[in-house]
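Data first, discussion second: the structure below is written as structure tokens.
The other protein chains are all here in position, but one chain of the complex has been omitted.
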Amino acid sequence: MKTILSAAALALSLGVSSTAMAAPVKIGMITTLSGGGAGLGVDTRDGFMLAIKRAGNEDVTVVIEDDAQKPEMAVQLADKMIQQENVDILTGIVWSNLLMAVQPGAVAQGKFYVSTNAAPAPLAGKGCSPLYFNAAYQNDNLHEAMGQYANEAHKKMFILAPNYPAGKDSLTGFKRYFKGEVVSEIYTKLGQTDYAAEIAQIRASGADGVFMFLPGGMGIAFMKQFAQSGVETPVMGPGFSFSQDVLPAIGDAALGVKNSGQWSHDLDNEANKTFVDAFKAEYNRLPSIYAMQGYDAAQMILSAAAKADVKDTDAFRAELLKADFQSPRGKFKFNTNQHPIQDIYVREVVKEGDTYTNKIVGTAFTDHGDAYAQDCKM
Amino acid sequence: MAEPVLQISNLVKSFGALRATDDVTIDLHPGEIHALIGPNGAGKSTLIHQICGTHAPNSGTIRFMGEDITHLGVAARARKGLGRTFQISSIAPEFSALRNVMLAVQARQGSSFRFFRPVRSDASLTGPAMTALERVGLAGRASLPVAELSHGERRQLEIAIALALGSRAFLLDEPMAGMGPEGSRALTSFLADLKQEAPILLVEHDMDAVFALADRISVLVYGKIIATGTVEEIRRDPAVRTAYLGDHD
Amino acid sequence: MTAALAIEQLLNGLQLGVMLFLMAAGLTLIFGVMGLINLAHGSLYMVGAFACAAVASLTGSFWLGLIASLAAAAAAGAIIEVLVIRRLYSRDHLDQVLATFALILIFSEGTRWVFGSFPLYLNIPSILQGAVSLPGGVQYPAYRLAVIAAGGLIALGLAALITRTRLGIRIRAGENDREMIGALGVDIRTLYTVVFALGAALAGLAGALVGALQSVQVGMGEPVLILAFVVIVIGGIGSIKGAFLAALLVGVVDTMGRFLLPHLLATVLPPSEAGTIGGSASSMLIYIMMAFILAFRPRGLFAA
């Protein structure tokens, strides 16, 4: 779907005051709005547009298109947005493989890319670019945080992830900080939906903890089956598998699970309260981590656009680097590779009334960057 | 007597407990029409399938032109000159009569793996194909799609294809089926000439045609050859009369 | 590796096989009787899962959800049979592939239209929660045992339906000779609709049973669909018996491969690489097995 939204029209309906922009800015959002992964794209879009609406400025236009989670489609849309729509900034891609397809071409054509989620290692290290910013994290961060957290109570961990690059990065990230013994390291088929064989091995392994990175439907399936298996080993994982979009589908099976996140809806700060309340009011559901990341990406772009003309690449980049906005996650600044330095929390899945959600129970890292920044030469 | 063109010895084919071909020995000599008759379900089709190579026998041998072809595939046997027509006319339905015959010429030349020269203007294909069509009297219908030919004409086309293959022996599977009396008579006289070129193993239900044409007849019942001989011998054979002809008397 | 673990994995393979059978039975039945190759079978599986999840969350009863899944999938099957599929029987496989491919797009996007983009919640009924102890010290989830039992019963029921009932006689007649049953005065159009709806209902039931174990989401039918095709091709298209045995074979080989291959490789490789390579080898395993079987038996193990 192509939607062109002018923030001014939205601002009128919301009755929000408008801030001035240095110059008009056009943003192209490519995200997943159809197929099995659409939930993440919908949240990204909704979070992003919430910030745009709240800014309420007619100098900002956003073009939104659906990539159907296909890399070729994403590339085609990026070409279209750059060549035909003449957007200044691209954003919105959820998946690492799609981002890897789009990012090199976009920055080569002199466009900014602000990532709302995907953060593959190559783009944080050797493949970094002055025009590429990540408003979310680096892919390894949340896994590293669980590795760090696991040191507190676990000696022998069973770890598993799907057999694809992000899965391997995940287990590598976990092992980077985990000091104990990894009794078994398993790679499952991407898209696998039955984990009985793996759960049987967990039962037999004698591990005192399980770390799993299984995004989307895979995580839902794993958690439900794990709960039914009678295995009592505690499970932990990165926040993706226990985000607001999947928790209702897992249900009670997720309760008590520890997971990592750079944000949670119960974080106690003013910006977060504003964000969560506005999101609930607008969309009638709790925001997920993807929604927060979309919201921050938009805030970041708006903050830079208020001070610099996006056509003036160096000036605009300097403003982006300042990260001069109030993030719902609290402290936020950019590393040398233009990825966040931020706190990573440990969260626990709880039930509040009828709603499954996360609450913060600890902090794994403060001011955490990533392992690849040293490889980034800009 | 001259060396047989086709020599089938002790052929056996079983489907489970059923012996569809039971120790069959049959041969075909130059210049003769050897008819194979038998009641429905006697195993004629199974036998033909083994001769042309679509089914493999359990045991026994098939020799053609002095060579053992028992283990060759269908296409290889056809290229050696074992020409066959079908019980149910099955020709490339989307092609013209001429192109059907051209395919046989092409196969005879062993040249299906030439990728460039257009076939339509290739006289080394069209020439022999037209000759074959002329011989069966179909030259005037050469450019018609097969679908527009009459039933009898398709039979003639089948024979033209077998001719174009340069067949050294013909296996004709019920060529008279579905032909009117006029067509049958014409085909009968054509086959009487054709046998001079190459001998014919004829499977046929039309007894008038069989008795008019055949030099020898073999009778197949329940997978066994119960008698082989001249028309007169077969007419007189008591076993044949009980097993087969008796039904018709 | 202990015996208990091996037994547990075997049961897991069995359970996967039984689920695949429910999918494959419908596919192979539809192919055997109508000569139709139906890519949209996975969509009917999805319809069953969504219907079950929706009804279960509305009424609080998983069992009502199961009934709903049967009804919804059968109804969806009957509707597409009448509107679309019926026009495809006389077409070649190419047209069938394409038309049912189009149906997948329509079903997936239509389901998302109705139910939204987020996965639905569907949990197993409370009496089947948790694990039970089996002889030999094996702990096994009660629900999975129930699924194995249910699948076995359905297989028996299907066998009885086909060999013992009037409908079964007609189905078998339809497999053998289409003109014949028409001549016998059986209403072929109705028979085909019934067979298609039956196949759809089985797929829907599988979707609901599996949905309680996995995630009820758009696109859930596609991986299962491809596995089910592997099953019917290995089993011999059109053969229910072949589908049953091939489903168990695929289920057990897939599960055991995922479990054993990394272990085997770990004896010669470092654990991380053994995991990666073993993982990719096991995800290719059943396709390799299928290619192997078809190389020797081009029409499957029990060709009709």
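The first chain written gets the first letter, and so on, giving A, B and C; residue counts start at 1 in each chain.
One rule holds in what follows: a residue touches a chain if its C-beta (ideal position, glycine included) is under 8 Å from a C-beta of that chain, and two chains touch if they have at least 3 such contacts.
Just so it is clear, contacts and distances are computed from a predicted model.
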Q: Match the chain absent from this complex view to the correct UniProt protein name in "Sarcosine oxidase subunit alpha family protein", "NADH-quinone oxidoreductase subunit N", "Amino acid/amide ABC transporter membrane protein 2, HAAT family" or "Peptide/nickel transport system permease protein".
A: "Amino acid/amide ABC transporter membrane protein 2, HAAT family"
Q. Who does the absent chain touch among those shown?
A. A, B, C
(Q) Which candidate, B:31, B:60 or B:145, sits in contact with the chain we can't see? (A) B:145
Q) Quick one: which of A:68, A:255 or A:315 touches the chain that's been left out? A) A:68
**Q.** Residue of C:67, C:84 or C:188 in touch with the missing chain, whole complex considered
**A.** C:84
Q | Given C:3, C:98, C:127 or C:160, the one touching the chain that is not displayed | A | C:98
Q: List the residues of subunit A that touch the chain left out of this view.
A: 1-2, 33-35, 65-66, 68, 70-72, 75-76, 79-80, 83-84, 96-97, 100-101, 104-105, 108, 120, 163-166, 168, 187, 189-190
Q. Tell me, which residues in subunit C touch the chain that this view leaves out?
A. 31, 37, 84, 87-88, 93-95, 97-99, 101-106, 108-110, 113, 226, 229-230, 233, 237, 276, 279-280, 283-284, 287-288, 290-291, 294-295, 298-300
Q: Spell out the interface residues on subunit B facing the chain that's missing from view.
A: 52-54, 73-76, 78-79, 84, 86, 90-96, 99, 102-104, 106-108, 111-120, 122, 125, 143, 145, 161, 165
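Methods note: only the chains that are shown with their structure count from here on.
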Q: Starting from the Cα centroid of subunit A, hunt down the chain whose centroid lies farthest away.
A: B
Q.
Comparing chain centres built from Cα atoms against the global Cα centre, which chain wins on proximity?
A. C
Q: Determine the centre-to-centre distance between subunit A and subunit C, using the mean Cα coordinates as centres, and give it in whole Å.
A: 35
Q | Rounded Å distance between subunit B and subunit C, as computed from the means of their C-alpha atoms | A | 48
Q | Geometric centre distance via CA averages, subunit B-subunit A, whole Å | A | 74
Q | Residue ranges of subunit C in contact with subunit A within the complex | A | 1-2, 4-5, 8-9, 12-13, 15-16, 108-109, 112, 117-121, 123-124, 129-131, 139, 141-144, 210, 212-220, 223-224, 255, 258-259, 262, 271-272, 275-276, 278-280, 282-283
**Q.** Touching residues on subunit A, where the partner in the complex is subunit C
**A.** 33-36, 38-39, 41-42, 163, 168, 171, 182, 184-191, 193-194, 196-198, 200-201, 203-204, 216-218, 220-221, 224-225, 228-231, 245-246, 248-253
